[in-house]
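Missing here is one protein chain; the remaining ones are kept as they sit in the complex.
When the chains are written out, they are named A and B in that same order, and each has its own residue count from 1.
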Amino acid sequence: MAQGVNAEEAALIICGSIAAYAAVRILLEKNTLRKLPFLNVLSFAVAGSIALLLPHPLGIIAAAAYFIGSTLESNAIASTYAGGTREQ
Amino acid sequence: MNFLLAAVFAFLAVAGTLGTIIEKDPFAKLISLSMIAGGVIPFIVDRGYLDVAIAVAIIAPLSTIFLLFACRRDSS
Partner (left out) sequence: MTGDPLHILIAAAVSWINFVTIDLIFRLPQRGGVSGAREIARQIEDGGGALHGGYMMGNIVSSPDASAGTLLAACGVYIAGIPGGILAALLVYLGNRICHDPGYAGTTGALFATFIVYGFSLFGFSAAEFIAGMVIAILTIQGISAVYASRLLSTLWRWRRA
């Protein structure tokens, strides 16, 4: 088996597996706010994948923009659920 | 990007779509929309369109936030 020989390929396999696992956990969790930590894990895995897929300096900005956007979105969802959009 | 990795991100997009349809709570639907974006952006990056990826990564969450603002204003 030639997989996992390269550090980048191994890292991509790990990020992909964790992303798929997190997606399943999001769907299975019944409580809406408890889904958000799993969404956070998914964002980590996807941000890591973005950096690994294309090692170009703009890729750092792409991974950071995706991660910060996802965090902002989770923050907004949690805050609106809690009823406090006034501080946003 | 090999086939297995493409399958994983495609699974993310499909799972997000399924979640949006099946979930009853509107906030859970929004979380599933975020999953779809997470599945699509790696494909954009893989093709080299980093500027498009940055644009989608900023616009998709921003549209969710505007949606939340609009829903809040309707209910309050």
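We adopt the following convention: a contact is a pair of C-beta atoms (placed from the backbone, for glycine too) under 8 Å apart; a residue touches a chain by one contact, two chains touch by 3 or more.
Since the model is a prediction, treat every value here as computed from it, not as a measurement.
List the shown chains that the missing chain touches in the full complex.
Within the full complex, the chain not displayed touches A.
In the complete complex, the non-displayed chain touches which residues of chain A?
4-11, 14-15, 18, 21-22, 25, 31, 33-34, 36-41, 44-45, 47-48, 50-52, 55-57, 59-61, 63-65, 67-68, 71-72, 74-79, 81-84, 87-88
Criterion: only the chains that are shown with their structure count from here on.
What whole-number Å value describes the gap between the mean CA coordinates of chain A and chain B?
A distance of 11 Å separates the two centres.
Under the touch definition given earlier, write down the residues of chain B that touch chain A in their complex.
1, 4-5, 8-9, 11-12, 15-16, 18-19, 22, 25, 27-28, 30-32, 34-35, 37-39, 41-42, 45-46, 48, 50-51, 53-54, 57-58, 60-62, 64-65, 68-69, 71-72
Which residues, counting only chain A, touch chain B once they are in their complex?
Touching chain B: residues 12-13, 16-17, 19-20, 23-24, 26-27, 32, 35-36, 39, 42-43, 46, 49-50, 53-54, 56, 58-59, 61-62, 65-66, 69-70, 72-74, 76-77, 80-81, 85, 88 of chain A.
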